[in-house]
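Sharing a structure here in structure tokens format.
A single protein chain has been removed from this complex, and every other one stays in its place.
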Amino acid sequence: MHRVEFLSLVKNYKVVFLDSYGVLKNHKGLIDGVPETIEHLRSRGTIVKILTNDASRSRQQQVDLFNSLGLNGLTTEHIITSGTLARLFLQDKRIKGKIGYLGTENAADYILHIDRDSVPISAIDLEDCDDIAAFVFLDDEGFDWNIDINKTINLLRMKNIPVVVANSDKLYPVSPRDVAVGTGGIAKLVENILNRKFIHFGKPDSQMFMFAYNQLLSTQDFSKHEILMVGDTLHTDILGGNKFGLDTALVLTGNTIESSVESLVTATGIIPDYICQSITQ
Amino acid sequence: MHRVEFLSLVKNYKVVFLDSYGVLKNHKGLIDGVPETIEHLRSRGTIVKILTNDASRSRQQQVDLFNSLGLNGLTTEHIITSGTLARLFLQDKRIKGKIGYLGTENAADYILHIDRDSVPISAIDLEDCDDIAAFVFLDDEGFDWNIDINKTINLLRMKNIPVVVANSDKLYPVSPRDVAVGTGGIAKLVENILNRKFIHFGKPDSQMFMFAYNQLLSTQDFSKHEILMVGDTLHTDILGGNKFGLDTALVLTGNTIESSVESLVTATGIIPDYICQSITQ
Amino acid sequence: MHRVEFLSLVKNYKVVFLDSYGVLKNHKGLIDGVPETIEHLRSRGTIVKILTNDASRSRQQQVDLFNSLGLNGLTTEHIITSGTLARLFLQDKRIKGKIGYLGTENAADYILHIDRDSVPISAIDLEDCDDIAAFVFLDDEGFDWNIDINKTINLLRMKNIPVVVANSDKLYPVSPRDVAVGTGGIAKLVENILNRKFIHFGKPDSQMFMFAYNQLLSTQDFSKHEILMVGDTLHTDILGGNKFGLDTALVLTGNTIESSVESLVTATGIIPDYICQSITQ
Partner (left out) sequence: MHRVEFLSLVKNYKVVFLDSYGVLKNHKGLIDGVPETIEHLRSRGTIVKILTNDASRSRQQQVDLFNSLGLNGLTTEHIITSGTLARLFLQDKRIKGKIGYLGTENAADYILHIDRDSVPISAIDLEDCDDIAAFVFLDDEGFDWNIDINKTINLLRMKNIPVVVANSDKLYPVSPRDVAVGTGGIAKLVENILNRKFIHFGKPDSQMFMFAYNQLLSTQDFSKHEILMVGDTLHTDILGGNKFGLDTALVLTGNTIESSVESLVTATGIIPDYICQSITQ
């Protein structure tokens, strides 16, 4: 675990995988200096992929959002979201029937409407739900928590169907002071009540790393030594990167802060190869 | 684990502790034959105590509810709720400041308004909450889940104060088919997000058994052999009764049903001394 | 959470409950000044009870050990161990058959040999074990871990019998640098493998506090306000004391040390009413 400057560290790698929230942006918008860093990497020929636990926006919507914040030049090819992976999984599974979901219509639109019908939990009739063949936790918004969480539990008590969690983050920051329960937190509540395990997508699980790595390999050969995973969260970015066999760098511009980084690393046993102040230095 | 008739088993005991929901009543009202059983126990001189994980009603309100359902003759002395214990705990702790809560005003009224101010989470100002000295999870109703669960999490991230869960049941039945997340389920979500442990009241923890036992001892001497704990739920009634050293009887009129009782006992390792069809036979 | 001197704090209480290891003694023997503190409490008329998670020695053996270390004047009445409670539980349960155990013969002797046969796991024949009616995790010594842990698992897979953990501590210190897996850690491994829950004795569960409190009440009336629980461990002494409704003081002579006490209290949400350097100041 070495303290280094990111801009000097990154010279040793052909590829960087970057987390989004806490690395590129925060609740106020882009972190100062990020467009310059991305431009710098581009000019050096370093390949950049953004790996984010997010299922609320399509990849194109992510690109548009980065553009509106002032980070230009990204395309959907640069972005891999946990929602993308949930979408591919559901396509692969060739589910016969409708897919119930908890979340926004927008998320349902890009994740589920491929070639089949999807139904929000609020529109499912528990007396007549034989046609529901899978269920997805898409987002923490777009439904009434007072009613729809219990309704989801009762649906899943009745029906033994594949259940997918499209973003496994338990909470996310909404301001410097406040957090909110994320999709993964709601799914965890339901798993805990039902004593069941759903299929989770998102870091630290390997699928997103594998997807990004396979994308790379489809163009040219890369060894894992040539890739640096950069993130602000030990339990997702660093644990996942370590497990996939990548070198990992923790930045201190998000969830993990200078004053507690040493004790957190010791307490969790999740050890980044490098610690950098930010990606802008 | 013996299959016996309750009415013949109970002759061996001077005292019976009864769970309420699933033993005395269900979603439709009193279970058929329960008033006759209670009258029979009374006529034989068997002491009855009702031990229930509930914080939504005061003991007097519980008595009134039983009366309205057709079970008469109970007094507050017969009823011990997890809310009672949370109330005593908060009195004992002599907390200096206001008590925040998640739940209904009715529950706050009888549990918290003893000699201090209580404030629902919706009325707490996170910018100005120095005076909140404790927090209580009272009920799963009386607040907006969409807003108030996150607000509770943010309050408890800022303030390191005693947190009490007045009913640790994770879910409860609302119809033969449906359940709802209970106070304990919401508290568990928050504990999980914050990675902290709150102070839980209710079976299977020993306090309710201890409280009932000490009430008994204040009038005359009883050995634990003379008490039978009766409930419909392995994880609360039977585990708690076993641990407290009482003989335990599982009834099949609630959460645990005939077709799965053997496999559940094997799977959980929670073994009632007796299994009875109901308390009415 | 106030920083205070123990000797001045204790003047406000009629009774002190003391943890043993980390409060009275450590791996080298008695903590300096402890005999003087105990003598001082005695001279002031403060009632002292020692509450310890230990099942390896009988209460008389505990007294003898304290004597040999130089702390005199204690009797079995002063000492409550988790083993005592397991013993009472097994007596109360009137188990019909033999009791299997994992631990030393000495522990089996004082905990189990009351009025029945006990059998170490090594002497149980898995082909012929119909007569084993309960099982107890007594100690982390006295058996061969390589063989007897697996044998215990296989016994408990076959037999659905009450299982008791006589000391729920997961680990304990053996030197300033080293710890060892305790009885509770081994039991946890087996629970984890079998996906079952055993009956645990020891802090933070309420039974030991209840036992000590009832002992007090049998001589004269005490309110919980008049009792101070003192310990070195947040998860056992302080959590248990808080939950039972006692005032609690954390000392820094054992598991919890000055440099990490603030962050541990914040991280766990287990809040002692007081923090004292040691019981000797």
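By letter and in written order, the chains are A, B and C; residue numbering begins at 1 in each of them.
What we mean here is this: contacts are C-beta pairs under 8 Å (C-beta built on N, C-alpha and C of every residue); 3 or more make two chains touch, one makes a residue touch a chain.
Every value quoted in this text rests on a predicted model; they were computed, and no experiment measured them.
Undergrad: Determine which one of A:Ser122, A:Gln215, A:Thr266 or A:Gln281 touches the chain that has been left out.
TA: Answer from the full complex: A:Thr266 touches the omitted chain.
Undergrad: With the full complex in mind, choose from C:Ser43, C:Thr75, C:Asn146 or C:Ser218 the residue touching the hidden chain.
TA: C:Asn146
Undergrad: Tell me, which residues in subunit C touch the chain that this view leaves out?
TA: Within subunit C, the residues touching the omitted chain are 126, 144-146, 149-150, 153-154, 157-158, 170-171, 177-181, 185, 188-189, 192-193.
Undergrad: Considering the whole complex, not just the chains shown, which residues of subunit A touch the missing one?
TA: Answer for subunit A: residues 1, 88-89, 92-94, 156, 160-163, 194-199, 205-207, 210, 214, 224-225, 239, 242-245, 265-271 touch the chain left out.
One rule holds in what follows: only the chains that are shown with their structure count from here on.
Undergrad: Quick one: subunit A and subunit C, Cα centre-to-centre, how many Å?
TA: The separation of the two C-alpha centroids amounts to 44 Å.
Undergrad: Between subunit B and subunit C, what's the gap in Å when you average each chain's C-alpha atoms?
TA: Taking the mean C-alpha position of each chain, the two centres sit 28 Å apart.
Undergrad: Spell out, as numbers or ranges, the residues of subunit B touching 2 or more other chains.
TA: Subunit B, residues with two or more chain partners: not present.
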